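Below you will find the structure I want to go over with you.
Apart from one protein chain that is not included, each protein chain of the complex appears where it belongs.
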Amino acid sequence: MYSEQVMDHFMNPRNMGEIPDADGAGEVGNPTCGDIMRITLRIEENRIVDAKFKTFGCAAAIASSSMATELIRGKTLDEAWAVTNRAVVEALEGLPPQKLHCSVLAEEGIHKAIDDYRARHGMPTANGG
Amino acid sequence: MYSEQVMDHFMNPRNMGEIPDADGAGEVGNPTCGDIMRITLRIEENRIVDAKFKTFGCAAAIASSSMATELIRGKTLDEAWAVTNRAVVEALEGLPPQKLHCSVLAEEGIHKAIDDYRARHGMPTANGG
Amino acid sequence: MNSMTDRRSRPVYMDHAATTPVRPEVVEEMLPCFSERFGNPSSIYALAREARVTLEKARGQVATAIGARPEEIFFTSGGTEADNWAIKGVAAANKKKGDHIVTSSIEHHAVLHACRALEKQGYRVTYLPVDEFGRVDPAAVEEAITDKTILVSVMAANNEIGTIQPVAAIAKVAHDRGVPLHTDAVQAIGAIPIDVDSMGIDLLALSAHKFGGPKGTGALYVRRGTRIGTFMDGGAQERGRRAGTENVPGIVGLGRAIELATAEMPQKAPRLAAMRDRLIQGLLETIPDTRLNGHPSERLANNVNVAFRYVEGESILLMLDALGIAASTGSACTSASLEPSHVLTACGLPPEHAHGSLRLTLGPRNTEEDVDYVLSVLPRVIERLRKMSPLSPERYA
Partner (left out) sequence: MNSMTDRRSRPVYMDHAATTPVRPEVVEEMLPCFSERFGNPSSIYALAREARVTLEKARGQVATAIGARPEEIFFTSGGTEADNWAIKGVAAANKKKGDHIVTSSIEHHAVLHACRALEKQGYRVTYLPVDEFGRVDPAAVEEAITDKTILVSVMAANNEIGTIQPVAAIAKVAHDRGVPLHTDAVQAIGAIPIDVDSMGIDLLALSAHKFGGPKGTGALYVRRGTRIGTFMDGGAQERGRRAGTENVPGIVGLGRAIELATAEMPQKAPRLAAMRDRLIQGLLETIPDTRLNGHPSERLANNVNVAFRYVEGESILLMLDALGIAASTGSACTSASLEPSHVLTACGLPPEHAHGSLRLTLGPRNTEEDVDYVLSVLPRVIERLRKMSPLSPERYA
């Protein structure tokens, strides 16, 4: 059902946890659907120097969060913004069709955390806030 | 499916054949239904001294004819008339439900052959002939 | 009559159209699925994933055998379910489009009785006649199709007389009118080449026990895009289209059996056809008042069906059984019934001839000696029964 990459990131998640006093934080999903992801970022000079996740969800959700945080670490905000759910899926060597929404959630979580940082610093955000 | 008695009377039928110049003969059934029985009788002093059958039909039909002819041999006409299909079925140790009509056919065949004899001799017949 | 009760040491099974023994290779592959790899394929742990893998392997084997894609194969509990699903499922999904089905009068009861059930619900069904050899005329299909026709269902090969239908030509006329074609290929799989694409088949029913697989497992092929409702509702198995915990051992057996049957067909068919022809010729030559039922050439390689006048089929069967030969009068399902075969009647055989018909269907285990034995025994059986019969050539002269 799951690729080896998914199982690895599920059993040995990278970047699990919460950055205290994070520079940006985003939470997406809702418990009713069985998926919540919380992404916290440490940002220095417009670059993500640390990223962590906490996820309530299935193995695909956990692995997607783990992989997504891996992919954005060290990237500039614009580069990180451009990391799509497709990139997450590819890095995970695929997800079952009914689990693709987990990767979408990861993308959304990153966007939300970056937007949170931008909003705090008076920069334009995706939803114009 | 069939009792031992049925199989025995089917594989080793008694009284198979046709009595030449029979004193009474009756044929019942029709080829469309897959069953025809022809009963021929030799009758002396109101008593059946010989009975033979020829049957086109299934094993139950052949066994019923064989058993029916056995049951009426040596009987008076009235006694033979009283041999019911039930008596044939009992003597055969039973027939499957969908084959009970074969025993009815045997009873009808005997009645028809006896009536034939009676008609030839101006005696009253079942159908008032 | 002692000569009639001598059984041979090895019985002769010549009723392969009714069912076949499961091949040892197939049983072997099924066995571990019962008690070891027994997981429910819908679960997610390792044991269950193994079961899913074997299931999908079997799906691939079935797809390959008929030139389909794996996602077009849906496992069922046999040919009857596949036929019921195809017919009732297409009918339910196309209610708005129409209410008319075209089929033939020589279909298996799984098709005919599914159609009758629809008629009770208000659908209309045309049962096309066949010629004396049991063939459906594609032109007749074309004529029967109306604006309201939602399905044409014609079997690939008949189970009683072995007649092979011009399925590709029938598919063509159906498609020209935008109507999908279902074919009951239960007797055709492993017997004649089947390719759903080149033949234009949209739905196809098959059943494992007819080609060395286990009873109680079959499949329905559904061409991608074909509108069809569900028949068995419940869990999300078979991508939500056929509910019920999958019969994993059975499906594994089906996969292996269809793979073997189609691979061996090129070698097997000519051998069976040669035995078939020797049987037919031998019986027609040695037994008077006998005729061949079905088509002289467009016929399954393993099917012999002959009508012996003046005798009745069941009594032939039972005498043959006493002699160690297993045969049939028609479809096994109707052996208990009193009516003459609907297939033979549709071919124009008078009921009394139909009643005297015998079907011998060969299989890979049959030998030339089996053929010799049947040819030596059957004339005696027929003669003996004719002696008991009040019917005779003179009577009909």
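The chains carry the letters A, B and C, assigned in the order they are written, with residues numbered from 1 in each.
To be clear about the criterion, contacts are C-beta pairs under 8 Å (C-beta built on N, C-alpha and C of every residue); 3 or more make two chains touch, one makes a residue touch a chain.
Small disclaimer: the values here were computed from a predicted structure and weren't measured.
Visitor: For review purposes, identify every residue of subunit C that touches the missing chain, sorted by number.
Guide: 11, 13, 15, 18-24, 27, 30-31, 34-36, 38-40, 42-48, 76-81, 83-84, 108-111, 113-114, 116-117, 207, 209, 214-217, 230, 232-237, 243-250, 314, 317-318, 320-321, 325-328, 331-337
Visitor: May I ask you to list the residues on subunit A that touch the chain which is not drawn?
Guide: 2, 7, 10-13, 16, 18, 27, 31-38, 54-59, 61-62, 96, 98, 101
Assume only the chains that are shown with their structure count from here on.
Visitor: Need the most distant chain from subunit C, centre defined as the mean of C-alpha atoms.
Guide: A
Visitor: Quick one: report the Å distance separating subunit A from subunit C, using the average Cα coordinate of each chain.
Guide: Going by mean C-alpha positions, subunit A sits 56 Å from subunit C.
Visitor: With chain centres taken as the means of their Cα atoms, state the distance from subunit B to subunit C in Å.
Guide: 40
Visitor: Would you give the residues of subunit B that are in contact with at least 2 other chains, written as numbers and ranges?
Guide: Correct list: empty.
Visitor: For subunit C, which residues are shared contacts with two or more other chains?
Guide: none
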